[in-house]
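Heads up, one of the protein chains got dropped from this complex, but the rest are sitting where they should.
Presenting chain A:
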Amino acid sequence: MSDEEVARPAAPNTLEGTQPDGTPARGAHEPPEKDITDGGPDMVQFLDGEGRRVPVTEVSSPYAAYLDDLDDEALKGMLRDLILVRRFDAEGFALQRQGELGLWPSLLGQEAAQVGAGRAMRPQDYAFPGYREHGVAWCKGVPPENLLGMFRGVNHGGWDSGEHNFHLYTIVIGNQMLHGVGYAMGVQFDGDYATGDPERDTAVMAFTGDGGTAQGDYNEALVFAAVKNAPVVFFVQNNHWAISQPNDKQFTVPPYRRADGFGFPGVRVDGNDVIASYAVSRAALERARSGGGPTLIEAFTYRMGAHTTSDDPTKYRISAEVDIWKKKDPIDRMRKYLLAEGIVDDDWLAAVEEEADELARRIRHACQTMPDPPHEEMFTYVYAEQHRLVEREAAEFAAYQAGFEDEGER
(Lines give C-alpha, C1' and ligand atoms only; values in the text may rest on other atoms or scores of the structure.)
Protein backbone atom coordinates (compact mmCIF):
# COMPACT_ATOMS: atom_id res chain seq x y z
CA MET A 1 0.00 0.00 0.00
CA SER A 2 1.12 3.52 -0.63
CA ASP A 3 1.55 6.32 1.85
CA GLU A 4 -1.52 7.90 0.26
CA GLU A 5 -3.67 4.99 1.36
CA VAL A 6 -2.78 5.32 5.03
CA ALA A 7 -3.49 9.01 5.10
CA ARG A 8 -6.53 9.64 7.23
CA PRO A 9 -8.19 12.85 6.14
CA ALA A 10 -8.73 15.05 9.15
CA ALA A 11 -12.18 16.26 10.07
CA PRO A 12 -13.25 19.25 7.97
CA ASN A 13 -12.80 21.73 10.78
CA THR A 14 -9.30 20.60 11.69
CA LEU A 15 -7.09 23.63 12.10
CA GLU A 16 -3.96 22.18 10.57
CA GLY A 17 -1.13 24.07 8.94
CA THR A 18 0.51 27.38 9.75
CA GLN A 19 0.74 30.86 8.35
CA PRO A 20 4.00 31.87 6.69
CA ASP A 21 4.99 33.61 9.94
CA GLY A 22 4.71 30.34 11.79
CA THR A 23 1.54 31.18 13.71
CA PRO A 24 -1.23 28.66 13.60
CA ALA A 25 -3.56 28.99 10.69
CA ARG A 26 -7.24 29.45 11.47
CA GLY A 27 -10.16 28.63 9.35
CA ALA A 28 -11.79 25.80 7.51
CA HIS A 29 -10.31 26.84 4.17
CA GLU A 30 -6.98 25.32 5.14
CA PRO A 31 -6.24 22.04 3.40
CA PRO A 32 -6.82 19.04 5.63
CA GLU A 33 -3.90 17.17 7.07
CA LYS A 34 -2.62 14.96 4.32
CA ASP A 35 -0.86 12.29 6.25
CA ILE A 36 -1.17 11.24 9.85
CA THR A 37 2.49 10.34 9.89
CA ASP A 38 3.51 13.93 9.16
CA GLY A 39 3.82 16.18 12.18
CA GLY A 40 3.47 19.31 10.07
CA PRO A 41 5.49 22.50 10.04
CA ASP A 42 4.83 23.37 13.69
CA MET A 43 6.72 20.32 14.88
CA VAL A 44 10.08 20.87 16.54
CA GLN A 45 12.62 18.51 15.05
CA PHE A 46 16.41 18.42 15.06
CA LEU A 47 17.06 15.00 13.55
CA ASP A 48 15.26 13.74 10.48
CA GLY A 49 14.39 10.13 9.80
CA GLU A 50 17.84 9.50 8.39
CA GLY A 51 19.56 10.84 11.45
CA ARG A 52 20.64 14.07 9.77
CA ARG A 53 20.53 17.39 11.61
CA VAL A 54 17.81 19.50 10.03
CA PRO A 55 18.27 23.25 9.78
CA VAL A 56 17.01 25.26 12.72
CA THR A 57 13.71 26.88 11.85
CA GLU A 58 11.69 29.62 13.41
CA VAL A 59 9.72 26.92 15.19
CA SER A 60 12.72 25.06 16.56
CA SER A 61 15.04 27.99 17.26
CA PRO A 62 13.77 28.67 20.82
CA TYR A 63 14.96 25.18 21.76
CA ALA A 64 18.22 24.94 19.81
CA ALA A 65 20.29 26.39 22.66
CA TYR A 66 19.52 23.38 24.83
CA LEU A 67 21.39 21.19 22.38
CA ASP A 68 24.55 23.06 23.34
CA ASP A 69 24.25 21.44 26.76
CA LEU A 70 24.49 18.02 25.20
CA ASP A 71 28.13 16.99 25.08
CA ASP A 72 29.24 13.75 23.49
CA GLU A 73 28.81 11.81 26.71
CA ALA A 74 25.24 13.02 27.11
CA LEU A 75 24.42 12.11 23.51
CA LYS A 76 25.92 8.66 23.93
CA GLY A 77 24.02 8.31 27.18
CA MET A 78 20.77 8.99 25.40
CA LEU A 79 21.42 6.38 22.72
CA ARG A 80 22.37 3.91 25.43
CA ASP A 81 19.11 4.72 27.26
CA LEU A 82 17.10 4.14 24.09
CA ILE A 83 18.70 0.79 23.42
CA LEU A 84 18.46 -0.47 26.99
CA VAL A 85 14.88 0.68 27.47
CA ARG A 86 13.84 -1.01 24.25
CA ARG A 87 15.50 -4.22 25.35
CA PHE A 88 13.82 -4.03 28.74
CA ASP A 89 10.48 -3.49 27.03
CA ALA A 90 11.05 -6.43 24.67
CA GLU A 91 11.83 -8.60 27.66
CA GLY A 92 8.60 -7.49 29.31
CA PHE A 93 6.68 -8.49 26.21
CA ALA A 94 8.41 -11.88 26.03
CA LEU A 95 7.82 -12.55 29.72
CA GLN A 96 4.13 -11.91 29.24
CA ARG A 97 3.98 -14.29 26.28
CA GLN A 98 5.71 -16.93 28.37
CA GLY A 99 3.15 -16.58 31.14
CA GLU A 100 5.40 -14.80 33.61
CA LEU A 101 3.44 -11.54 33.45
CA GLY A 102 -0.31 -11.11 33.27
CA LEU A 103 -0.05 -8.08 31.03
CA TRP A 104 2.53 -5.83 29.45
CA PRO A 105 2.01 -2.35 27.97
CA SER A 106 4.82 -1.92 25.49
CA LEU A 107 6.51 1.42 24.85
CA LEU A 108 7.95 0.26 21.53
CA GLY A 109 8.33 3.32 19.32
CA GLN A 110 8.02 5.83 22.14
CA GLU A 111 11.51 5.47 23.59
CA ALA A 112 12.79 8.81 22.34
CA ALA A 113 9.87 10.82 23.66
CA GLN A 114 10.31 9.30 27.10
CA VAL A 115 14.09 9.38 27.30
CA GLY A 116 14.14 12.94 26.03
CA ALA A 117 11.66 14.02 28.69
CA GLY A 118 13.22 11.88 31.40
CA ARG A 119 16.74 13.16 30.80
CA ALA A 120 15.49 16.74 30.86
CA MET A 121 14.20 16.29 34.40
CA ARG A 122 16.33 17.08 37.41
CA PRO A 123 16.43 14.72 40.39
CA GLN A 124 14.05 16.93 42.40
CA ASP A 125 11.52 17.09 39.55
CA TYR A 126 8.58 14.78 40.11
CA ALA A 127 7.08 12.57 37.40
CA PHE A 128 3.45 11.41 37.37
CA PRO A 129 3.24 8.59 34.83
CA GLY A 130 0.42 6.70 33.22
CA TYR A 131 1.37 3.04 32.84
CA ARG A 132 3.59 2.97 29.75
CA GLU A 133 6.33 5.30 30.98
CA HIS A 134 9.04 2.68 31.38
CA GLY A 135 11.58 4.99 29.73
CA VAL A 136 10.85 7.84 32.13
CA ALA A 137 11.09 5.39 35.04
CA TRP A 138 14.48 4.32 33.73
CA CYS A 139 15.71 7.90 33.61
CA LYS A 140 14.38 8.58 37.13
CA GLY A 141 16.36 5.66 38.48
CA VAL A 142 13.56 3.19 39.15
CA PRO A 143 15.08 -0.31 38.86
CA PRO A 144 13.31 -1.69 35.77
CA GLU A 145 12.60 -5.05 37.40
CA ASN A 146 10.53 -3.17 39.98
CA LEU A 147 8.10 -2.19 37.21
CA LEU A 148 7.25 -5.84 36.63
CA GLY A 149 5.66 -6.56 39.99
CA MET A 150 2.30 -5.03 39.23
CA PHE A 151 2.10 -6.78 35.86
CA ARG A 152 3.05 -10.06 37.47
CA GLY A 153 0.42 -9.53 40.12
CA VAL A 154 2.59 -9.47 43.21
CA ASN A 155 1.86 -5.83 44.05
CA HIS A 156 0.24 -2.65 42.71
CA GLY A 157 3.54 -0.84 42.20
CA GLY A 158 6.81 -2.10 43.59
CA TRP A 159 8.87 1.03 43.92
CA ASP A 160 9.23 3.82 46.45
CA SER A 161 7.90 6.80 44.53
CA GLY A 162 9.36 9.24 47.03
CA GLU A 163 12.83 7.80 46.58
CA HIS A 164 12.82 8.24 42.82
CA ASN A 165 10.39 11.17 42.46
CA PHE A 166 8.48 8.90 40.12
CA HIS A 167 4.92 8.24 41.20
CA LEU A 168 3.26 4.84 40.93
CA TYR A 169 1.76 3.96 37.58
CA THR A 170 -1.82 5.15 37.22
CA ILE A 171 -4.18 2.90 35.35
CA VAL A 172 -7.31 5.08 35.26
CA ILE A 173 -6.61 7.35 32.31
CA GLY A 174 -6.04 10.97 33.29
CA ASN A 175 -6.22 10.73 37.11
CA GLN A 176 -2.51 11.40 37.45
CA MET A 177 -2.62 14.69 35.56
CA LEU A 178 -4.47 16.22 38.51
CA HIS A 179 -2.10 14.64 41.00
CA GLY A 180 0.74 16.31 39.16
CA VAL A 181 -0.93 19.71 39.32
CA GLY A 182 -1.70 19.29 43.04
CA TYR A 183 1.88 18.30 43.73
CA ALA A 184 3.04 21.33 41.76
CA MET A 185 0.75 23.53 43.85
CA GLY A 186 2.47 22.08 46.91
CA VAL A 187 5.83 23.00 45.37
CA GLN A 188 4.52 26.54 45.06
CA PHE A 189 3.32 26.66 48.67
CA ASP A 190 6.72 25.36 49.78
CA GLY A 191 8.43 28.11 47.80
CA ASP A 192 10.50 25.54 45.94
CA TYR A 193 10.35 27.30 42.59
CA ALA A 194 11.46 30.58 41.08
CA THR A 195 14.25 30.97 43.64
CA GLY A 196 17.04 30.76 41.07
CA ASP A 197 18.62 27.88 42.99
CA PRO A 198 19.01 24.99 40.52
CA GLU A 199 19.16 22.49 43.35
CA ARG A 200 15.90 23.70 44.82
CA ASP A 201 13.65 24.87 42.02
CA THR A 202 11.28 22.04 41.20
CA ALA A 203 8.89 21.20 38.40
CA VAL A 204 6.43 18.38 37.85
CA MET A 205 5.93 16.43 34.64
CA ALA A 206 2.64 14.62 34.12
CA PHE A 207 2.35 12.05 31.35
CA THR A 208 -0.56 10.75 29.35
CA GLY A 209 -1.37 9.58 25.84
CA ASP A 210 -3.53 11.08 23.12
CA GLY A 211 -6.50 9.09 24.37
CA GLY A 212 -6.09 10.71 27.77
CA THR A 213 -6.69 14.15 26.31
CA ALA A 214 -10.40 13.34 26.07
CA GLN A 215 -10.71 12.73 29.80
CA GLY A 216 -12.31 15.19 32.17
CA ASP A 217 -9.43 14.94 34.61
CA TYR A 218 -6.96 15.89 31.90
CA ASN A 219 -8.92 18.97 31.01
CA GLU A 220 -9.51 19.91 34.65
CA ALA A 221 -5.78 19.54 35.26
CA LEU A 222 -5.07 22.04 32.51
CA VAL A 223 -7.61 24.47 33.98
CA PHE A 224 -6.17 24.21 37.49
CA ALA A 225 -2.57 24.50 36.26
CA ALA A 226 -3.38 27.62 34.27
CA VAL A 227 -5.28 29.33 37.07
CA LYS A 228 -2.61 28.50 39.64
CA ASN A 229 0.31 29.09 37.24
CA ALA A 230 1.57 25.80 38.61
CA PRO A 231 5.10 24.57 37.80
CA VAL A 232 3.93 21.61 35.77
CA VAL A 233 4.64 20.28 32.30
CA PHE A 234 2.00 18.16 30.62
CA PHE A 235 3.66 15.62 28.38
CA VAL A 236 1.20 14.07 25.94
CA GLN A 237 2.60 11.21 23.92
CA ASN A 238 0.46 11.28 20.84
CA ASN A 239 1.08 7.71 19.78
CA HIS A 240 -1.91 7.89 17.47
CA TRP A 241 -3.95 5.07 18.95
CA ALA A 242 -6.18 4.87 22.00
CA ILE A 243 -6.34 1.09 22.10
CA SER A 244 -8.23 0.48 18.83
CA GLN A 245 -9.32 4.05 18.16
CA PRO A 246 -7.33 6.42 15.95
CA ASN A 247 -6.91 9.87 17.33
CA ASP A 248 -9.26 11.50 14.89
CA LYS A 249 -11.84 9.92 17.17
CA GLN A 250 -10.23 11.60 20.22
CA PHE A 251 -9.96 15.19 19.03
CA THR A 252 -10.40 17.47 16.05
CA VAL A 253 -7.77 19.97 17.17
CA PRO A 254 -4.37 18.45 17.95
CA PRO A 255 -3.34 18.51 21.62
CA TYR A 256 -0.60 21.14 21.31
CA ARG A 257 -3.05 23.60 19.78
CA ARG A 258 -5.55 23.11 22.58
CA ALA A 259 -3.12 24.50 25.17
CA ASP A 260 -3.82 27.95 23.77
CA GLY A 261 -7.42 27.68 24.88
CA PHE A 262 -6.31 26.94 28.43
CA GLY A 263 -4.00 29.92 28.48
CA PHE A 264 -0.49 28.54 28.25
CA PRO A 265 1.89 27.46 25.51
CA GLY A 266 1.62 24.20 23.64
CA VAL A 267 4.35 22.77 21.48
CA ARG A 268 4.50 19.78 19.20
CA VAL A 269 7.79 17.97 19.14
CA ASP A 270 8.97 15.04 17.07
CA GLY A 271 8.65 12.35 19.68
CA ASN A 272 10.91 10.04 17.71
CA ASP A 273 13.74 12.57 17.88
CA VAL A 274 15.32 12.19 21.28
CA ILE A 275 17.31 15.40 21.22
CA ALA A 276 14.28 17.45 20.16
CA SER A 277 12.22 15.83 22.89
CA TYR A 278 14.99 16.65 25.36
CA ALA A 279 15.36 20.26 24.26
CA VAL A 280 11.63 21.01 24.32
CA SER A 281 11.25 19.32 27.72
CA ARG A 282 14.20 21.25 29.13
CA ALA A 283 12.71 24.52 27.98
CA ALA A 284 9.31 23.71 29.46
CA LEU A 285 10.72 22.43 32.75
CA GLU A 286 12.93 25.47 33.18
CA ARG A 287 10.01 27.73 32.42
CA ALA A 288 7.98 25.93 35.10
CA ARG A 289 10.79 25.94 37.67
CA SER A 290 11.40 29.63 37.19
CA GLY A 291 7.75 30.57 37.75
CA GLY A 292 6.70 30.87 34.13
CA GLY A 293 3.84 28.42 34.55
CA PRO A 294 2.67 25.33 32.73
CA THR A 295 3.46 24.09 29.24
CA LEU A 296 1.83 21.37 27.19
CA ILE A 297 4.14 19.23 25.09
CA GLU A 298 2.70 16.99 22.45
CA ALA A 299 5.28 14.39 21.49
CA PHE A 300 4.30 13.27 18.00
CA THR A 301 5.14 9.59 17.97
CA TYR A 302 3.70 6.18 17.29
CA ARG A 303 2.85 3.09 19.27
CA MET A 304 4.53 0.37 17.21
CA GLY A 305 3.07 -2.48 19.20
CA ALA A 306 -0.27 -3.33 20.69
CA HIS A 307 -1.86 -1.17 23.37
CA THR A 308 -1.11 -4.02 25.72
CA THR A 309 -0.44 -7.69 25.21
CA SER A 310 -4.22 -8.18 25.42
CA ASP A 311 -5.11 -6.58 22.10
CA ASP A 312 -4.37 -7.37 18.48
CA PRO A 313 -3.56 -4.28 16.41
CA THR A 314 -3.94 -6.17 13.12
CA LYS A 315 -7.69 -6.03 13.74
CA TYR A 316 -7.81 -2.25 13.70
CA ARG A 317 -4.88 -0.80 11.78
CA ILE A 318 -3.12 -1.50 8.53
CA SER A 319 0.45 -2.64 8.30
CA ALA A 320 1.38 0.10 5.81
CA GLU A 321 0.92 2.68 8.53
CA VAL A 322 3.23 0.75 10.80
CA ASP A 323 5.76 0.40 7.98
CA ILE A 324 5.93 4.16 7.52
CA TRP A 325 6.61 4.67 11.20
CA LYS A 326 9.26 1.97 11.15
CA LYS A 327 11.26 4.27 8.92
CA LYS A 328 11.05 6.96 11.61
CA ASP A 329 12.52 4.70 14.25
CA PRO A 330 13.96 6.72 17.12
CA ILE A 331 16.91 4.44 17.76
CA ASP A 332 17.95 4.08 14.12
CA ARG A 333 18.09 7.80 13.59
CA MET A 334 20.06 8.54 16.76
CA ARG A 335 22.47 5.73 15.97
CA LYS A 336 23.03 7.02 12.44
CA TYR A 337 23.52 10.54 13.72
CA LEU A 338 26.11 9.62 16.33
CA LEU A 339 27.94 7.28 13.93
CA ALA A 340 28.10 9.98 11.28
CA GLU A 341 29.38 12.49 13.83
CA GLY A 342 31.99 10.02 14.99
CA ILE A 343 30.64 10.18 18.54
CA VAL A 344 30.07 6.44 18.71
CA ASP A 345 31.55 3.58 16.77
CA ASP A 346 30.76 -0.07 16.20
CA ASP A 347 32.74 -1.16 19.25
CA TRP A 348 30.76 1.17 21.48
CA LEU A 349 27.50 -0.05 19.99
CA ALA A 350 28.53 -3.66 20.44
CA ALA A 351 29.33 -2.95 24.09
CA VAL A 352 25.88 -1.42 24.62
CA GLU A 353 24.24 -4.39 22.93
CA GLU A 354 26.10 -6.64 25.32
CA GLU A 355 24.93 -4.48 28.21
CA ALA A 356 21.37 -4.83 26.88
CA ASP A 357 21.73 -8.61 26.79
CA GLU A 358 22.91 -8.56 30.38
CA LEU A 359 20.03 -6.29 31.37
CA ALA A 360 17.58 -8.67 29.73
CA ARG A 361 19.06 -11.62 31.61
CA ARG A 362 18.84 -9.69 34.86
CA ILE A 363 15.22 -8.72 34.23
CA ARG A 364 14.24 -12.28 33.35
CA HIS A 365 15.91 -13.69 36.42
CA ALA A 366 14.36 -11.04 38.66
CA CYS A 367 10.91 -11.73 37.23
CA GLN A 368 11.13 -15.48 37.51
CA THR A 369 12.45 -15.39 41.06
CA MET A 370 10.12 -12.67 42.30
CA PRO A 371 8.54 -14.10 45.42
CA ASP A 372 4.79 -14.17 45.80
CA PRO A 373 3.74 -11.93 48.65
CA PRO A 374 2.50 -13.62 51.82
CA HIS A 375 -1.30 -13.67 51.57
CA GLU A 376 -1.79 -12.00 54.94
CA GLU A 377 -0.15 -8.92 53.41
CA MET A 378 -3.49 -8.27 51.63
CA PHE A 379 -4.75 -6.87 54.92
CA THR A 380 -1.64 -5.01 55.99
CA TYR A 381 -1.76 -1.69 54.17
CA VAL A 382 -5.46 -1.03 53.69
CA TYR A 383 -5.42 1.72 56.31
CA ALA A 384 -2.61 3.68 57.90
CA GLU A 385 -4.34 3.37 61.27
CA GLN A 386 -6.27 0.62 63.04
CA HIS A 387 -9.52 -0.43 61.33
CA ARG A 388 -11.76 -2.86 63.16
CA LEU A 389 -13.20 -4.67 60.15
CA VAL A 390 -9.88 -5.24 58.43
CA GLU A 391 -8.27 -6.47 61.63
CA ARG A 392 -11.16 -8.79 62.29
CA GLU A 393 -11.08 -10.25 58.78
CA ALA A 394 -7.29 -10.61 58.87
CA ALA A 395 -7.61 -12.62 62.07
CA GLU A 396 -10.41 -14.77 60.61
CA PHE A 397 -8.34 -15.35 57.47
CA ALA A 398 -5.29 -16.34 59.50
CA ALA A 399 -7.33 -18.77 61.60
CA TYR A 400 -8.94 -20.30 58.51
CA GLN A 401 -5.59 -20.75 56.77
CA ALA A 402 -4.05 -22.20 59.92
CA GLY A 403 -6.74 -24.88 59.84
CA PHE A 404 -5.39 -26.16 56.52
CA GLU A 405 -1.85 -26.14 57.85
CA ASP A 406 -2.95 -28.30 60.76
CA GLU A 407 -4.34 -30.79 58.28
CA GLY A 408 -1.10 -30.72 56.33
CA GLU A 409 -2.84 -29.57 53.19
CA ARG A 410 -0.52 -26.65 52.50
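One rule holds in what follows: contacts are C-beta pairs under 8 Å (C-beta built on N, C-alpha and C of every residue); 3 or more make two chains touch, one makes a residue touch a chain; residues count from 1.
Following the convention adopted for this analysis, contacts and distances are computed from a predicted model.
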item: Listed names "Electron transfer flavoprotein small subunit", "Trypsin-like peptidase domain-containing protein", "Phosphate transport system permease protein PstA" or "Alpha-ketoacid dehydrogenase subunit beta", with the criterion being the UniProt name of the chain not displayed; value: "Alpha-ketoacid dehydrogenase subunit beta"
item: Residue among A:71, A:190 or A:260 touching the omitted chain; value: A:190
item: Contact partner of the left-out chain, one of A:221, A:267 or A:344; value: A:221
item: Residue touching the undisplayed chain, where the options are A:119, A:167 or A:240; value: A:167
item: Residues in chain A touching the chain absent from view; value: 128, 155-158, 160-162, 167-168, 170, 172, 175, 177-187, 189-190, 216-217, 220-221, 223-224, 227, 377, 380-390
